[in-house]
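Working notes, beginning with the structure itself.
Complex shown without one protein chain; remaining protein chains in place.
Here is chain A:
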Amino acid sequence: MTQSIVVQVGQCGNQVGCRFWDLALREHAHVNKNGLYDEALGSFFRNVDSSESGGGACGIGGRIQRLKARAVLVDMEEGVVNEILQGPLREVFDSTQLLTDVSGSGNNWAVGHMTYGSAYREQIVDKLRKAAEHCDCLQCFFLIHSMGGGTGSGLGTRVLGLLEEEFPEVCRIVSSIYPSAEDDVVTSPYNSVLAMRELTEHADCVLPVENQSLVDIVNKIRQMSHGGKPGSAIKRDSAVISGQGGLSGAEKPFDAMNNIVANLLLNITSSARFDGSLNMDLNEIAMNLVPFPRLHYLVPSLTPLYTLADVSVPTRRLDQMFSDAFSKDHQLIRADPKRCLYLACALMVRGNVQVSDLRRNIERLKPSLPFVSWNQEGWKTGLCSVPPVGHSHSLLALANNTCVKPTFMELRERFTKLYRKKAHLHHYLHVEGMEQSFFSEALGSLSSLIEEYHQLDATKGRLVPDAPRLGIAT
C-alpha cells in the first residue's frame, strides 16, 4: 500500500489540516478494532516507539504505539500552529515537521512566494525529504491552502513548485480554498490569480472549494437540525460538518466548514486505504479525470450531508444520494454543473453499495447530464466497502466540468477591477524578486484557461459527427 503526505500551508491550510487529522484518527479508530498498526493506517500515519529516545519506527502488524502524522506544517505566523501543538493533536506532530515564522505574510502573495519562499527553501525541502524517507512507497502529496491570503497562497504555491522539482514522480493533489466575493481581504483577487497560474502549471489535480459554498452547506445542516420537524433529528456523528467523536472538544468557529474539506480528503483516499470490489487508487483519479494537462480543476461534491436518526427506506435513500451529488446545493464551489458541460466525472462510493445500484443510478442520471461529445460515457467509478463514520454509505463526486469557468471569470473580473487602477500594486512590487510581468502573465494564464473551457463549452449541444473511421482495403 502507498503513503500520502499532507502539506498544510498558512492559517486556513493548517486549520483545515488540523480537522483532517482529527477526523482521520476518528475514522481509523472506528475501523481498526484490534489496535494493530495496519497498512490502511500506514497511509497517513507512522507508528513510532513509545520510548523517549528518538522514537524508532515500528513496522506494519505491530501494536499501535504512537501515531505520527505524515505531514509538514508551514505557517509564517505562530498562532495557529502553536494552538495545534497545545491542543489534543500535539502528540501527532513532532517539531521536525513544523516550519513557522513570526510576522506573517501580510496578505501579500509576493511576500509568501518570493521572500519566504527563498528564505526557507532549504528548510522546506529538508522537511519534505525527511517525511518522504519515512515512506516506502510515496504516492501523493496533498497540499491544503487558501488562495486569498499571503502565506497559503504565496508560500503554498512555492511549495507546490518545490514538490514538482524535488519529487516529480509523486502526484500532487491540491485543495484550494477560494475566497468568496465578499472576502474581507482587499487584495485577495491578486493573491488568487497569482496563485492560479502556479496551480495550472504545477498541480496534477486541483480541488477548488469556495468558502461561500461551505457556509451555505453549514447553514443548511444547522437549519435541518434546528428545524424541529418530527423525524428530522440528525444522527449525532453523521453530519459532514461534525467533529463529534474526534479528539477536540468544543467546536471552534470555522470547524464546521473545515470538517467538510477534511471529509473530502478522507473520502478521496478511502478506496486506496480500504478494501472494496472496485478499487480506485489516487493515480487513477488524475488519469481518468484530466483529459488535457491544464484542465485539471475537479469540482467536488459530497453526499449525504447528514443521516437522519430514524432509518428510512434504504434504496430510495441510496438513489437520493446519487441525485444529490449532482445538485448545485452539494457542490463545494458556487456552480451548477448540470447546466454546463461535463468532460469527465468520478463517483467514489463508500459503504454497502453494489455495482447494480451504481449502474442503475448512472443510467437514471445520464440523460440529464451533458457530457462532451468524445466522452459520452465518461464515468469513473469506485466502490469501497468501508463507509465513513456515522453513515452506512456515502458518495464523493469529482467532476471535471466547465462550470468552473464562471468562477474563474468572476475572479478575473475582481482582479481586473483592482489592476486597472493599479490599486495596492506597490505593496507587491516592493518585494524583492517581484515584477509587474508576474501580474500580466498570471492574468494571461487565467484568460487562456478560461478560453480553453470556453472552446469546449461551445461544443455543447452541438451535434458533433463521429470522426471518420480508418478504412480497411478489402
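Quick note on the criterion: contacts are C-beta pairs under 8 Å (C-beta built on N, C-alpha and C of every residue); 3 or more make two chains touch, one makes a residue touch a chain; residues count from 1.
FYI, contacts and distances are computed from a predicted model.
Participant: For the chain that is missing from this picture, which UniProt protein name fits: "Ataxin-7-like protein 3", "ATP synthase subunit gamma", "glycerophosphodiester phosphodiesterase" or "Tubulin delta chain"?
Facilitator: This omitted chain is identified in its UniProt record as "Tubulin delta chain".
Participant: Please pick, from A:Pro291, A:Pro370 or A:Pro406, the residue that touches the omitted chain in the full complex.
Facilitator: A:Pro291
Participant: Kindly state which of the options A:Ala24, A:Ile144, A:Ala203 or A:Ala344 is in contact with the chain not pictured.
Facilitator: A:Ala344
Participant: Just to verify: which one of A:Arg63, A:Arg90, A:Arg339 or A:Arg359 makes contact with the chain not shown?
Facilitator: A:Arg359
Participant: Hey, which of A:Thr100, A:Asn375 or A:Ser392 is the one touching the hidden chain?
Facilitator: In the full complex, the listed residue that touches the missing chain is A:Asn375.
Participant: Spell out the interface residues on chain A facing the chain that's missing from view.
Facilitator: 1-2, 39, 136-137, 139, 275, 277-279, 281, 283-284, 286-293, 344, 354-357, 359, 362-363, 366, 373-381, 383, 466-467, 469-470, 472, 474
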